[in-house]
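A single structure is presented below for examination.
For this depiction, one protein chain was excluded, whereas all remaining protein chains were kept in their positions.
And then chain A:
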Amino acid sequence: MTVMNMIQAINSAHDVMMARDDTVIAMGEDVGFFGGVFRATEHLQKKYGSNRCFDTPISENGIIGTAIGMAAYGLKPVAEIQFADYIYPAFDQLVSEAARMRYRTAGEWNLSLTVRSPYGGGIFGGQTHSQSPESLFAHVAGLKTVIPSNPYDAKGLLIAAIEDPDPVLFFEPKRIYNGPFDGFFDRPVTPWAKHPKAEVPEGHYTVPLGKAAVVREGEAVTVIAYGTMVHVVLATIEAEGIDAEVIDLRTILPIDMDTIEESVKKTGRCVVVHEATRTGGFGGELSALVQERCFYHLEAPVERATGFDTPYPHSLEWAYFPGPIRIGTAIKKALEV
């Protein structure tokens, strides 16, 4: 076991897989010699050569389009989109091509393709370095979407994604790359070193896709979150003294409904939290599923605490970000009924 931050864990997942399987390659803007703008692919080009870790032109449709061709050949590309905000030029390749390759060829071609992308806000990145577009991909038949919340899960989920025979979108909440940010922006940030999930095995292991984790057991209310929001939720309930059960979804699609149902049927209350904009967000899907499956166990309407339906503002970030006040208010509302 070694203490790793998220970046080191993600780098280690690449390293482990590139050493084990010479069909695994890493590609993207600045990922080669420099090792990526967040350094997630640092040292890989030196270790595995420029044929297996290389820079690409600034062309997201080109990155994903060529990665699809490589996966069709039989490689397992791990393609980095430098910021999730830049993924839209590749949307057609992901939605119309990657997602449907297995289906439209009746299983003749499958794509073992991983698309990594730093995502989410809290870093004063403005509207082009802060977005959380997961629901756009969760809506597409044939794509899996994964969002880790800690170094241990990040490495295990990324290895599982690389080994998965289908395309996986792997969104990395960049606000927690270096520490489990809890939403209290006016308090000092704790590094990962003090967090139990920063203990990461150096070798190969997986965290299964499609399995949520109950990160805190509780009786009063179920709070479903993922990514950065897991830490914000935990800090919020601690500050408010609420005995909430907190589920870290980890994989957005396929959804682990068993874990959610079991928890909501126990607590009778549910709050869904995400950083992404509210309308049409993934919280709507979660809320609908909980309502459909747990209606007779619910004591109160399912609440949502999310980003607002505006573009991500720069200077007003802490008014936009779903922090402890918004989340605390939603939880208390779910408890009041």
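By our rule, a residue touches a chain if its C-beta (ideal position, glycine included) is under 8 Å from a C-beta of that chain, and two chains touch if they have at least 3 such contacts; residues count from 1.
Please note the rule applied: contacts and distances are computed from a predicted model.
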| query | UniProt names the one chain left off this complex as which of "2-oxoisovalerate dehydrogenase subunit alpha", "ABC transporter permease", "Extracellular solute-binding protein" or "NADH-quinone oxidoreductase subunit M"? | reply | "2-oxoisovalerate dehydrogenase subunit alpha"
| said: Using the touch definition from the top, which of A:Leu75, A:Leu136, A:Leu157 or A:Val223 touches the missing chain? | reply: A:Leu75
| field | Residue of A:Asn5, A:Thr41, A:Gln93 or A:Ser287 touching the missing chain in the full complex | value | A:Gln93
| request: Return the single residue from A:Ile255, A:Val271 or A:Leu335 that touches the missing chain. | output: A:Ile255
| remark: Of A:Phe34, A:Tyr103, A:Phe124 or A:Trp318, the residue touching the omitted chain is A:Tyr103
| remark: In the full complex, chain A touches the hidden chain through residues 25, 51-52, 56-57, 59, 61-62, 64-75, 89, 92-93, 96-97, 101-110, 141-142, 144, 165-166, 210, 253-255, 257
